[in-house]
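Only one protein chain is missing from this complex, and each of the others stays in its spot.
To keep things simple, chains are lettered A, B and C as they appear, and every chain counts its residues starting from 1.
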Amino acid sequence: MSAHISASPFDPWQAIASHQQDSALANKFGATATFIGSMRDFNDNADVSKMVLEHYPEMTQHFLNKLEQQAIQRWDLLDCLIIHRVGEINPADPIVLIACWSAHRRATLDACNWLIEELKHNAPFWKKETRQDGERWVAENTNGL
Amino acid sequence: MSAHISASPFDPWQAIASHQQDSALANKFGATATFIGSMRDFNDNADVSKMVLEHYPEMTQHFLNKLEQQAIQRWDLLDCLIIHRVGEINPADPIVLIACWSAHRRATLDACNWLIEELKHNAPFWKKETRQDGERWVAENTNGL
Amino acid sequence: MSIQVKFFASLREQIGISDTEIESAATAGHAWDMATQNAARPTNTLVAINLEYAQFEDKINDGDEVAFFPPVTGG
Partner (left out) sequence: MSIQVKFFASLREQIGISDTEIESAATAGHAWDMATQNAARPTNTLVAINLEYAQFEDKINDGDEVAFFPPVTGG
């Protein structure tokens, strides 16, 4: 189990593969579900050329750790990995990675669903987009979009 | 979009990364959800040392193609990848891979959910397990487990 | 022309046939009877005609491929 806040770009598939390789659970998990959120070059009807993600370092890390513990307990996961970018982000960069391992498929998919909604609605991160007409704080995350 | 039936082991993270690299959609998708089903060394209260996956080649390929088309249409996905193993399978081998790309998270997670249930309940594959007391056809897939 | 009949997985082993041809059959159920010489059909048997799920009452045409198999267990 681990939750990282990353100030530099990461390769999500490589991160999952390497986390999984270090795990002793290879023969025990029957299911892995993952979710990756990436930066689009378009939001809310405007082109976005860059983004800066601010966070509250101590609270954000504490929040991610708690989220993982809750997901593992509630869905009886074998393992869970969260990585979230901060700092300057470019189009196509992965922003968030969630991966859940369990004996059974329903647990992994439900936990992934829950974790991304918690991250979107409660984790202390804030996005500022750079558009043609300047910089702009994103006001609020949408429900499920 | 592609659906593969693979008679040899595959690395799921590598397969997703390479499929995504070939895609022209890098700046367009904001969300990727994936599901991997792997072989456990334990099922239904017994150790399983090996498994053979039989399929109906023409119908199975036709079925997977149709599934992808339906998912893409229903959830407005940008891309979709399915890989399913057949033949002799060892514990910890990935059996099935689903990956869905879209502008929005809800679409990818819902499509992944739907695809794995369709694959489990309707795709023409059959598992035969090797246990200590011999070989045994798996009778039926469980609901959501 | 003729009808190709296939059996998969546990049904293939029970019937002892993987692939056979019959001259003709009115329905999928009839194709089962002809190909298996009237073997009892397990209640959960599924049938496909030309690669699509079908019903045992569905009509069979010359050149069709009919397949019988148990509940699927992929994924």
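Observations
Rule of thumb we're sticking to: a contact is a pair of C-beta atoms (placed from the backbone, for glycine too) under 8 Å apart; a residue touches a chain by one contact, two chains touch by 3 or more.
On a predicted model such as this, the values are computed, not experimentally measured, just so you know.
By the touch rule given at the top, the unshown chain touches A in the complete complex.
If you put the missing chain back, the residues of subunit A touching it would be 37, 53-56, 58-59, 62-63, 84, 95-96, 116, 119-128, 137-141.
One rule holds for everything that comes next: only the chains that are shown with their structure count from here on.
Separating the centre of subunit B from that of subunit C, both taken as means of CA atoms, is a distance of 26 Å.
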